[in-house]
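Heads up: the structure comes next, in structure tokens.
The complex is shown incomplete by one protein chain, all other protein chains being positioned as in the whole.
We call the chains A, B and C, going by the order they appear; numbering starts again at 1 in every chain.
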């Protein structure tokens, strides 16, 4: 995998080799993949570098609210399903996870909008960025969608793809060449011109384009992680952030298998029906034939309604 | 210790006996006291039930910002001092801790104002509260302060103390007797009167006074924990919450000894001087004799200024 | 109305009489009721004391994201419905409202769990609380529910109601008498016993029960206000907080009528169906007869499913 430097690979190997004794709860599934980098896109990755709690932490927190009275009544699985179904969110805040992520800057700009998280990002004021930028695979080069103002339409043809990739690659390479030139040092950090100092890093970085890679540590709790996944693992999310969400979804399954299952059932695969949609639904279940004009739903809402029921 | 039920003591003993293997970072100091309840006030306690990260997590997060360039330059201790001195807060958000706390309701009402935390509280809608209420020790029964509108003054005399304690105890006992009566069950949960159901728990609880004990799980990150401690371990904090903060301060020392040391130095024992105070200070250091009227400070601000310099 | 002091009534009258010129957007509906106190429970109230923005602020914020391209396409009403239907929350954070609320302490304890808000509460460390406590009307005195561990069941009989009300009233009166006694002053603030100072306010308050009234300023944005209302105007919320939510719901209607309408439609009257529930629904719409055992839903989930469809 070229997404990691040799130094990073070594660090990961060492970290994984270490084994310590703890009195804390352990998630066996997550321990297995701890520190390992899962490659994403052409140079990115996601890896878990620490965590706290498991499904049991959710259950324990829910039960402090119920008191001793209900201790034996509910089973863990049923309780977790109940909590998610009824939007009881605070017990899911009791488990925490920390990721190390390498991602293109335009993806980082979407990701950072999730405010209920802690972030420490690699700073291009302190350090020089590497010559690493995202170039989409040809099969992900889509034209602007006609119906959806923010979406992608059909994949572009082979010739156009080649042209696009050349532009993106040439510009990124030239931007980086000039970035080094402005900094007055070469790829290895050696000074280029003796007679002058390079431009301040905090200025030179502005010449890099939004597909350059950055890195950060990102820590959040299980509740906010699910909020992130609900939005970013959604088919409407931009492909380049969705692939990160999908990797994290897989990590979620290893970490908290019961919560993962309930999350799929009550969030990812669930659908919400408005008051008007419910009325239409009840009429349909009573055997009535209902059309859009029989309701107060707009054309767009009606289409979404049918799609949820797989009737379109 | 009477602050724990026998059931709780047993659970703690069991939890402490278990030992698991992990690839995660471990704080040896904290592992030693994990799950143990430290008694606070007459029936309360604080205990750590989980954590994530240690001093190293702070350093690691700070260094991702500096990039590889500075990896070997700074030592951990100096870096942590630097971060706190310059109010770099995000690296301290990368470590997390979870407490189980038993505390009087009026203390819980102050505590909950710290919003950057996660809480699951024992619910008196679901369960019946125990006959446990806070009665101050005689030496903490102070008269209203004359100078400080929100503080305590001198300790009251022995006769008055006895009178106060009798009132507090009698009222709490009667409130609890009536609480059970309203619920229509006795101390053991047995129904009292066969001919009727008890009042809903969510209503009956309103008859309890603010010194009754509640319990919660409280989880926060290291940065927000220090904010909590700066306010609540302060001499101006109400005694009944300060004793909790002092226990947590001791836990902080075991968990993250370097951060603890820097926190003492740059927060607890530090003092801030306003622009005007700095001007006065510079004149004094230049040998000038300065009095309040030579400055634009108010009497109150001047007194605080002298106190910080131990000149009052 | 006895829920306001004469002083407060006068202040409100004066505040409402004033009229100023502004370049800001104005919500006519909210201006009409600004500062007015709506009575809630026996001594409580809710009043709006400031606000920023209206439905237009939501639309404006949504459109900055769409850019100039879509400026004329969407109408405001449709856009607001679209935003709520698709859980686009940030535009609703752009309007803000501030309330002055008087409420029993046990209600305040539920309310404060909504962390995304700003609060300044009347402090019993600085000032003496009034002799005001909540006593439920007889028709709200319900027995503990048998099915629902946290709910209310049937209303208690007249004789039992009388008994309950006597206990609650007597205990609250006695608690307050003793509170004054501990403070060593009478109702008017005059010292009772010359030979001693009263107990510190921060201690004496612990003798008050949870039905005593407190007051606060509470400020939040439109998005978080709707979160509050979704949980607290829900039929499962405790009656004593629900009545506050219902008053605020009415204020919402005056402030942002379009958002209010969409909120009713897509939140209050909406229902979410899990993946399993959707499968059952699709089979039913295809004419199949489906029973609980044909699905993987639990008995409880199945009952909820039928209830949403009004088939139970």
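By definition in this document, a residue touches a chain if its C-beta (ideal position, glycine included) is under 8 Å from a C-beta of that chain, and two chains touch if they have at least 3 such contacts.
Owing to the predicted nature of the structure, the values given are computational and were not obtained by experimental measurement.
Set against the missing chain, the residues A:15, A:33, A:138 or A:156 yield one that touches it, A:156. Touching the missing chain, out of C:123, C:145, C:196 or C:295, is residue C:123.
Considering the whole complex, the residue from A:24, A:205 or A:308 that touches the absent chain is A:205.
Across C:50, C:246 or C:261, the residue that sits in touch with the chain not pictured is C:50. Where chain A meets the omitted chain, the residues involved are 104-106, 109, 112-113, 115, 119, 123, 125-126, 134, 136, 141-146, 149-154, 156-157, 160, 164, 167-168, 171, 174-175, 178, 181-183, 196-203, 205-211, 238.
Although one chain is not displayed, its contacts with chain B can still be listed: residues 66, 69-70, 78, 81-82, 85, 87, 90, 113, 149, 231, 264-266, 268-278, 281-282, 284-285, 298, 300-301, 304, 308-311. Contact between chain C and the absent chain runs through residues 15-16, 18-26, 31, 34-35, 50-53, 57, 60-62, 64-70, 90-91, 93-94, 96, 98, 118-123, 126-128, 215-217, 219, 221.
Simple rule for what comes next: only the chains that are shown with their structure count from here on.
Farthest chain from chain B, judged by C-alpha centroids: A.
A straight line joining the Cα centres of chain A and chain C is 34 Å long.
Between chain B and chain C, the centres computed from C-alpha atoms are 29 Å apart. Counting partner chains per residue, chain C shows two or more touched chains at residues 113, 149.
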